[in-house]
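Shown here is a partial selection of chains from the complex, left in place.
So that you can tell them apart, the chains are marked A, B and C in the order they are listed, and the count of residues begins at 1 in each.
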Amino acid sequence: AACVNPNTEGGPTAQPSPKAQNRIAFFGFAKANSFTAATYAGVEEHAKSRGATAEFFDPNFDAQAQVRQIQDAVTSKRFDVFVIQANDGAAVVPAVRSAVQAGIAVVVQFTPLGTRYDTAEPQVEGTITLIDVPTANGAALAELAVRACASKKLDPCEIAYLEGLKALPLDNARTDAAVGALKKAGMKIVAQVEGGYTQDSGRKAMQDVLQRAPGVDVVIGSSQAIAGAEAVAKGKPILYVANGGSRQTVTAVQEGRWFAAYYLPVRTLGARAAELGLDKAQGRQVRPGNLMTDVTPGKHLGTKEVLAGVTGEYDE
Amino acid sequence: MRVRDSGILLALFVLVVALSLATQTFLTQGNLVNLLDQAVIVGLLTCGITLCMICGVFDLSASAVLAVSAVVGVLAARGGGVALGFGAAVLTGALLGALNGAAVVLLRVHSFIVTLALSIVYRGLALVITAGAIVYPDPARLTEFQSLSWPTALGGVTVPSLLLLAVSAVTSLVLWRTTLGRRVYAVGGNPEAARLSGIRVGPVRIVVFTISGVCAALAGLVLAARGGSAQASMGTLLELSAIAAAVIGGTSILGGEGAIWRGMIGVLILTLIGNGFNLLGWDTTYRPIVEGLLILAAVGTDYALRHREE
Amino acid sequence: MTGPLLLEGITKSYAGTTVLHGVDLRVEPGRTHGLVGENGAGKSTLVKVLCGVTTPGAGRIVADGRAMRLDSPRAARAHGIALVTQEVALVPRLTVLENVMLGRWTHRAGWWRPRADRLLFDGLLGRTGFALDADRPVRELPVADQQRVEILRALASGARVLALDEPTALLPRTEAERLLDLLGTLAADGMAIVLVSHRLEEVLSACDVVTVLRDGRHVLTAPAAEQTPRSLVQHMVGRPIEVLYPEPAPVAADAPVVLSAAGLPQVERLDVRAGEIVGLAGLTGSGRSAVLRLLFGADRRTSGHVTVDGHPVRPASPRHAMAEGMALVPESRKEQGLVLVRSLRENLALAGLSTRQHAGFVRRAAEAREVGRWLDRLDVRAADPRGRTAGLSGGNQQKAMFGKWLMREPKVLLVDEPTRGVDVVVKVEIHRLLVELAARGVAVLMVSSEIEEVLGLSHRVLVMRGGRVAGEFARGAEREDVMELAFAGRPR
């Protein structure tokens, strides 16, 4: 009885304060991650263009550290806008709630904040999302793989799926969506192993895949894992589908080394997140649920034709 | 406790004074309440892990036990109510902890590798139970489930913070005042001498692992309550932070020496360093460098003071 | 360094307690210098200062008119000073050979030459007459053999100043004599030797000069020839002490058998009656400790059976033996006896925790009282009683270990080397204690490498050889007869 339910306390108090709304806190996956760095570059660039400032909070992939950073940033009263790439979407929910209650405009960037991976709708009241829905991402990867098979009229078409990290529910939701779509399309999955997010893990996974299924036609995986995979499958006529749109990935698709990439303009999306946050903080009307794939429509299914003239927005 | 034993307190004191002077927000009630709340997860693990270290064993499975317990707790709450869920989680923690202990005692291999291997097994177990997805309590019971993470009427101090205070008080009492505590110190300090004094070394080890499992389960419940869900990857590697906290406080990794309060000071120092950075708004590029050096300075001070005369 | 080595005004404190007060010592080449004093008098501390193991708070060490910097054992070694420490300090997993050559392995450009080391080692064995297997890991050796390894290591260092801290505490008389002869030879060759020992006769016969320390102060330095054990004790303690073995009370003819064992690998039948002290004599490695450990359940018993007062004792663990009223004072303080990182109080209380508890909580007042009583009774002296037991002098650690087991008031007391490292005063005290315990009906089984101790205290003496009891003597047996049986079939 002595407990106080923070969710019902006073209700949202998100009325914009009259002072300058120009300070953004960016909570990224990790500073030592070029994807995050590019997102932040977009945030910072947009902030500058509107006379605002931006600050990077680096949890170095530690979910609990990120929770503490969000909490402390609320306490410090130094920010009007939060842009959050959640390392663990469920863990940060209470901290994000207190940020909303403190009147901070919160933009959820890239990964869903909450526990559902199949929707772009805000899962914490009062937040704005600009995310890539994992299940949609999985389905899109499957779609690209199907097109890869079709491009060479391969039937049966042998597909290997390099999963992200087995322990992460987000990755599992993506995997399930992709595998489901592939099966529905009648594709033959010959290997499904953990490929991770580094070249080295992709390399190991691919070495093992090739032992088991030397005739594999299409390999799907994170762009880093695919880079590692390509290095061990030198000379084999394999069609690669990469998740992620780095400069290197885009180049590989344009040169025809890889079949396609799930492309997102990362830096642009960082800027867009900052824009949404600043707009909200300055009292403008903002749509709460936003899909990343809508920002440059059609480009996410990044085949050679689609990516012509595009350059990636980060290195890896 | 003699003055020279308290170098680590001095380090903490210096940090607190520095932060109070450097920011207006540090010494606010809200921030102090937060700080305590932030210390809870690692703090709970540190209580159990300190006991283990004093007893001469490592528990590298604490965060995996945390995950399994939280998952079981959430699923049980769905089936039979929140109280049952909490109970099931604690029981799971105790069981897995006891299993750790039994494996260490029976295999007679160093606890470091036994608990490392079992932590892989436990994470796998959590993965199988959840089928790799997130699990939630019944929506109707969510609020009740989450109440474990709420602030209380005591100046907003949260339930988890009170839980940590209670657990650290109980484990301290066990160490200082009970015969079990004496056995723990003896087994850690010299297992052969303990055995020849009629102490059952194996059961004592199983008990400390069990306590560590319960601490991990409590931490898992707090995390699950905060997030309103549980998943297999929860709290990964937190035992490293807990071991670091214990060692920073001055508990020996060689066993036989140490105290819960030391671990709590270690947790506070780690939490404060992070909190300070977040409040100060310094350029975060240099943060890890400063953080690492501060930790070194803290343990260095403690050591130098304790061994001044030798 | 050719002339004498002078320690001048050496002062040393631990945790605010001064344990050496401006002590002077003159160590001369060609001389053997005895160092005696009560437990805790500061003997070990002084030789540690001499050998660079600890640095003094004040004072200096002068050789050839120059003050030397001896701030590490390495620096001392570089000056040709070596130490045999009181507590064995060996690398347990390394072999005897490697421990003897520790830090001075033969090498060519950094490449180790084990064969050359072995030749040196064999040479040392020849000089000392020790019988040691070069390739056994030292952790498998009995403590006495470990002490031999320590001695060999100091000899291997080719030192010109050699300090030995109670090197003979665990050696049987014959070997101790041989070691002392060897020291004599080394001194004759110009080596300076410092010998710390509680065996006063030994000191007087082996040394040219003796120094007495009392409470960290220098009391006397005199030619050994002018002193007697009595006069030394007088200086050490400040009052005369009667150094005699107390006569054990006769065992009543109808005294019941308390401890009874049958079918052990070492002995077909062993009975100890209430009030009886049975001594186990034998050479190092003859298996005396093994008998005690087996009776106590410290090692698993696979054959035979043991009873106390007719109750069978389960073979697997010390707990059961303790429940039947047995106690074992083991031979190694460091490995088996004490938790050195814990306090005196915790150590003394350890074996009887469950007798002073309430609902799992330690009854601290009762504990403090009981521990305090035994500390007083045994006169355990600690600079800081709350500090680690590691900070106690060797003799005081021995007393603490004794206190821990006496506190349980056992029916059967198994003691392994009861007076290892204790001073004459305490030794007499412990002897009295053992006799007194026996008089009160305790059955005592004692192992000691000091044949006089065994003969002086025991009602009966069992002699072990090659892992088995080879014979038995009644009280009043001749030392030579016992030794003969122990050595039978072995080169003497």
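The criterion applied here is as follows: a contact is a pair of C-beta atoms (placed from the backbone, for glycine too) under 8 Å apart; a residue touches a chain by one contact, two chains touch by 3 or more.
These figures come from a predicted structure and were not determined experimentally.
The displayed labels stand for chain types whose copy numbers in the whole complex of this file are A x1, B x2, C x1.
Just so it is clear, only the chains that are shown with their structure count from here on.
Chain contacts here run in a simple line, from one end chain through to the other with no loop closing. Central chain assignment: B. Criterion: smallest distance from chain C-alpha mean to the mean of all protein C-alpha atoms. Ranked by C-beta contact pairs, the top interface belongs to chains A-B.
Ranked by separation of Cα centres from chain A, the top chain is C.
Rounded to a whole number, the gap between the C-alpha centres of chain A and chain B is 32 angstrom. Once the centre of each chain is set as its mean CA position, chain A and chain C turn out to be 70 Å apart. Averaged C-alpha coordinates give centres for chain B and chain C that are 43 Å from one another. Residues of chain B touching chain C in their complex: 2, 177-183, 185-186, 189-190, 192-200, 252, 256-257, 309-310. Residues of chain A that touch chain B in their complex: 2-7, 31, 55-58, 60, 64-65, 67-69, 71-73, 75-78, 88, 90-91, 93-94, 115, 165-169, 172-173. In the complex of the two chains, the chain C residues touching chain B come out as 13-16, 296, 298, 317-319, 322, 328, 330, 335-342, 346, 349-351, 353-354, 357, 360-362, 364, 386, 404.
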